[in-house]
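One structure below.
All protein chains of the complex are present and in place, except for one that has been dropped.
Going by the order they are written in, the chains are A and B; count residues from 1 in each one.
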Amino acid sequence: MEILGTVIGITIKSLIFIVGMFLAAAYLTLVERKFAGHVQQRPGPLHVGYHGLLQPIADALKVLTKEDLVPDNADKFLFYLASLLAFVPSIMILAVVPFGEPFEIFGFTIYPYISDVNVGLLLALAFGSISLYGVIFAGWASNSKYPMIGGLRKAAVLIGYEVALGFAIAGPIMQAGTFSLKGIVEAQQGLWFIIPNILAFVVIIFAVLAETGRTPFDVQEAEAELVGGYVTEYSAMKFGLFPLAEWYIATFVLSAITVILFFGGWNPLPLLGWLPIPGMVWFFLKLFAVFMFFLWVHWTLPRYRVDQITELAWKVMLPLALANIFIVAIWIMIFG
Amino acid sequence: MAIKHNSGIILTTVEEVLSWGRRNSLWPASIGLACCAIEMMHTAASRFDTDRLGIIFRGSPRQSDVLIVAGTVVNKVAPMLKLIYDQMPDPKWVISMGGCSSVGGPFPTYSTLQGVDRIIPVDVYVPGCPPTPQALLWGIMQLQKKIKEKKEGKVWDEIPVREVPTASQPLLEKSPFGF
Partner (left out) sequence: MQFSQENSLWINQEKISKIKEKYPSVSIEKYDNATFLHIDKSSLIDFLTFLKENLGFKMFIDFTCVDYPFHNPRFQGVYFLYSPEDRQRVGVKTWATDNTLPSITSLWKGAKWAEREAWDMFGVKFEGHENLVRMFLWESYPYHPLRKDFPLEGIQDTYLPSKNLRPEENPAHNYTPYHTYVPTLEDLEETQKARMPNKSSQIVLNWGPLHPGTHGTIWFLFDMEGEYVKECDIILGQLHRGVEKIAESRTYTQFIPYTDRMDYISALCSQVAYVNAVEKLLNVEPPEKAKWIRTMLCELQRINSHLLWLGTYALDLGALTIFLYCFREREKIMDIIEGISGIRLNSSYIRIGGVAKDLPEGALDVIKHFVKDFPKKLQEYETILTTNRVWLKRNINVGTISEEDVYQYGLTGVVARSAGVPYDIRMIQPTDAYDKVDFDVPLGKVGDCYDRYLLRVEEMKQSIKIVAQCAEKLEKMKEDKYIATENPYVLPTLDEVFNSIEAMVKDFNLRIYGEQAPEGEIYLSGENPRGELGFYIISKGEGHPYRLRIRSGAFYNLQIFPELIKGRTVADAVALLGSLDPVVGETDR
């Protein structure tokens, strides 16, 4: 009976997370468009609903009812699989991301996460890596030159930053002594991990920008070079899943992981702990700050060339990540 | 506004909602041919900002709903423009921007296509050489109106032909030309 309760609980929670994430992702597009608009001295979506509030819904309706074209000489199975492979793993990362501490409402204890696995961070990384196959498959299956080049570029970039990313997260793990994301947050009650891990933070920013395909590392969909990159041949909702997964869900979830790793998760800001603000609100505030930071970078910088990114990954980011491990090790030796 | 096939209230409402979604999320293919492309870019830029109306330019025709033919179409580029149009998924619309793409403009020459409607059907003609961004926005809103009033199909005689941006003098009841 208890197992049944757990199963029902988890199912409901998963549904809430998935539907919530869908809606959130849709509205994150609006956030981005509004944000970009105001950066660029224009209002952004304005006339569809109050200040463009219905814009994501109009977009979704249109994209869902568009004719779904599959090119004649595409590899049809992979073509369908690619869009799912890009989207599903992105949203699966949510399973291990905790959004706050358990709290009680009407006598029920609510856990604001689906599961607290003791290898949570590794799972998140693994899911993140799988979603990249979506991009590569999309490039291959389209049987067209631009998507092909886009997919190849992504593969080249992937090899570069994944290694650096793996080493960069070693620092916080060493300090917390656990792979569990919840455990990492709890280890940051006092000092946030940003203090000794500043180099790792730089590497993580690089990796997140590269993984989510945002400038300066958006080589795989550089519009001026490759039209739409790997999504060139996709239309309707199959196309819609890609930006939703890459630009919004992945950015959102990876921002959450960044906050957990370096900014103390749902711990309040230093010196502001006395404020009557619940942990989850702190968490989302930090999350949005980091998310907006990524948008800000995206809308400001020009982009690198592929060979320059790999060069950056191997020659700069990897040594930085290794140096970070060294620094953290010394830190642990001195301060415990 | 009359709906010819009497499909009941629910279906009508669904169509209404879909049409609302479509006309508020018109993504043009970012294809510029000549001078008009500059004004099209100005329309998309900060001052006029098509994003207000939910219009963002897409690089690939597969993801776009409306083809803005911005500039002179010459014979050599015509088959490729047709290809772009064929690559767009339904439902799709075409705005012919400027005199050149509408009727050949000031180039009645051996190499210029005299009117883009000779190769693809056009929904809205925007006059001007080049049309100002305001005129293009008018054209886009005219298209939105058209989508609102006729959800599917290109039946032409019911389009209001009298709506022109200048209110100086009323046109004839039945204009011999399109606009």
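Rule of thumb we're sticking to: a contact is a pair of C-beta atoms (placed from the backbone, for glycine too) under 8 Å apart; a residue touches a chain by one contact, two chains touch by 3 or more.
Fair warning: this is a prediction, and the values are worked out from it, not measured in the lab.
Asks: Given the full complex, what residues of subunit A touch the hidden partner chain?
Replies: 36, 39-42, 145, 149, 152-153, 215-216, 218-219, 222-227, 299-308
Asks: For subunit B, enumerate the residues touching the unshown chain of the complex.
Replies: Touch with the absent chain occurs at residues 30-35, 37-39, 41-42, 45-47, 59, 71-72, 74-81, 83-84, 103, 106-115, 117-122, 129-130, 132, 154-157, 174, 176-178.
Keep this in mind: only the chains that are shown with their structure count from here on.
Asks: List the centre-to-centre spacing of subunit A and subunit B in whole Å, with centres computed as mean CA coordinates.
Replies: Going by mean C-alpha positions, subunit A sits 37 Å from subunit B.
Asks: In their complex, what parts of subunit A are in touch with subunit B?
Replies: So the residues of subunit A touching subunit B come out as 33, 37, 40-48, 52, 54-55, 57-63, 65-69, 223, 227-228, 231-236, 239.
Asks: Which of the residues in subunit B come into contact with subunit A in the complex?
Replies: 17-18, 20-22, 24-25, 45-47, 49, 51-54, 56, 58-60, 62-63, 65, 87, 89-91
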